[in-house]
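One protein chain omitted, others in place.
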Amino acid sequence: MKYKRMTSESVMRAVFFLTALVSVLAVLLISLFLLVNGLPALAKIGLFDFLLGREWSPSDAPPLFGILPMIAGSFYVTATALIVGAPVGLLAAVFLARVCPPRLYRVLKPGVNLLAGIPSVVYGYFGMAALVPHLGASILSAGILLGVMILPTVATIAESALRSVPEPYYEGALALGAGHYHSVFRVVVPAARSGILAAAVLGVGRAVGETMAVIMVAGNQPRLPHSIFQGVRTMTANIVIEMGYAAELHREALIATGVVLFVFILLINLCFSALNRSSR
Amino acid sequence: MKISFQKNNRKFSEIFLGALTWGAALLMCAVLIYIVGFIVWRGAPYLKPSLFSPVYNSVNVSLLPALVSTVYMTVFALALALPFGLGAAVYLAEYARRGRKVVRMIRLATETLAGIPSIIHGLFGMLFFVTYLGWGFSLLAGVFTLTVMILPLIMRASEEALLATPDSYREGAFALGAGKLRVVFRIVLPAAAPGVLAGVILAVGRIVGETAALIYTAGTVAQMPFAETGPPLVDVFSSVRTLSVHMYALTREGLHTNEGFATAATLLIVVIAVNAAAARLAGRVGRNGA
Partner (left out) sequence: MNVFDIAALNLWYGNFQALKEVSLAAADAEITALIGPSGCGKSTLLKTLNRMNDLIPGCRISGDARLRGQDIYTELPVNELRRRVGMVFQKPNPFPMSVYDNIAFGPRAHGIKSRLALDETVEKTLRAAAIWDEVKDRLRKSALGLSGGQQQRLCIARALAVTPEALLLDEPTSALDPISTGKIEELLLTLKKDYCIIIVTHNMQQATRISDKTAFFLLGEMIEYDHTKKIFSLPRDKRTEDYVTGRFG
């Protein structure tokens, strides 16, 4: 009896351990399958021609697979989103963490969560009907829409960073005669700066990886844009739009686009964890 | 003279900064209300009975098959992700020694998994489940892709809920000579249930809203997922589209924008309901934890 109990304890311990390893396995499999399927294209096209090629025309003879326009597209759209979303997100975080009356908070916080929970396609529909008619299918439309989408992410992470600043910092500033907002912005916000930076970095990750909403408002032309009123295609859009009919090298080139995107995301996540760690 | 000038300046900056934060909060609220209002306003007039007819065709553009497929997809993905996510959370919260190399690796992997965008999950699903395992565009491939996607979400929510249960419960149970498993299953997990449930509900929201990960895994066929023997049995190898994919497909065709908005309104209402449920539960967790 006793012996049986001991073994069931250790069997279950092993089972829990194995379930915990599933996420490690998943990350390994994802990396493996992306690399195995994407690297051959990189070899055939050439890393420089692929990353820095200015022409994406898969149906030309010979086909050209340069994804610089898409990298630029992701960059411009993300930068615009950050300019739109980060300042408002930070200010909203300050409001949530330091200004908001508790009663209002109970309404506002679920609102922020809802904003984060609205599906990309719904944002896409909104952008198509509310932004595109005025601003065109362009970097600006996509940037503004993405800015709204990363707003709750930035606000949530920055809020928790602001909340983890020890109360005496704020009280100390007040005791020196500084006003409420002055104390918050001059003392609390700088003390939380690495957490706030982490929030912005996570927002960047969201924006770079966002697909559906961007496809619906960005125009999707694979070209290097000259102004923010022109349409662009992001890396994510490139994959979704062409994967349906691509074959052979074209298909591999799309998967390789995914690999490049994956590497960008890993770098961004690395920055995020590093910043997050230093803020603790 | 100089002092009073500084005072005015300071007063001004207080007002200015206050206006800025209140303004940002108001702007955020306005945007939320505008988006929700806009979608409902555009979509509600087109919520007609024909939109809910059991068979899809290009005239009625029924969303019912997509809705049914979404429900099945959600249930299956949760049935897979919950045991694994919960098991992993139990390991991390109850068994793992902090600082061990494996534990650090698991945390790093989970963080990474959580940060991977859905399009990459979709690509992986297509390469692994659809092609490598030969499942084709199918409900099953979609379910597995979603499982990988929501796993870190469920893990994190469950682990937080487990860590929030007071140690005094564990101490009390151990002091009675209970084994570790009994303590985990009879004391800690029941106490953590509301938090786990809140995580599950968030995962539901994520699944219902997902598009990019499903287009090239579950495919885009607008049909009920049922097997030939009829409902409720499901053919897991049939290709289906969820509500979100359905909406995307409608924009591609460009003919049914109004019905698309009606579908968007439906989806949005589902998401709002899901969020409200999660918020209520989270509120209860907060009270219990105190």
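Couple of notes before you dig in:
For clarity, chains are labelled A and B in written order, and residue numbers in each chain start from 1.
Following the convention adopted for this analysis, a contact is a pair of C-beta atoms (placed from the backbone, for glycine too) under 8 Å apart; a residue touches a chain by one contact, two chains touch by 3 or more.
Remember, it's a predicted structure, so these values are computed and weren't measured experimentally.
Among B:161, B:191, B:204 or B:274, the one in contact with the hidden chain is B:191. Within the complete assembly, B:174 is the residue of B:38, B:95 or B:174 that touches the hidden chain. Annotation for chain B: contacts to the undisplayed chain at residues 97, 166, 168-179, 182, 186-187, 190-191, 288.
Criterion: only the chains that are shown with their structure count from here on.
If each chain is reduced to the centroid of its CA atoms, chain A and chain B end up 16 Å from each other.
Residues 10-11, 13-14, 17-18, 20-25, 27-29, 31-32, 35-36, 38-39, 42, 83-88, 90-92, 94-96, 105-106, 108-113, 115-121, 123-124, 126-128, 132, 148, 151-152, 155, 179-181, 202, 205, 208-212, 215-216, 244, 247-248, 251, 257, 260-261, 264, 267-268, 271-272, 274-276, 278-279 of chain B are the ones touching chain A in the complex.
By the touch rule above, chain A contacts chain B in their complex via residues 5, 8-9, 12-13, 15-24, 26-27, 29-30, 33-34, 37, 87-88, 90-92, 94-96, 99-100, 108-115, 117-126, 128-130, 148, 151, 155, 179-182, 184-185, 202, 205-206, 208-212, 216, 236, 239-240, 243-244, 255, 258, 261-262, 265-266, 268-269, 272-273.
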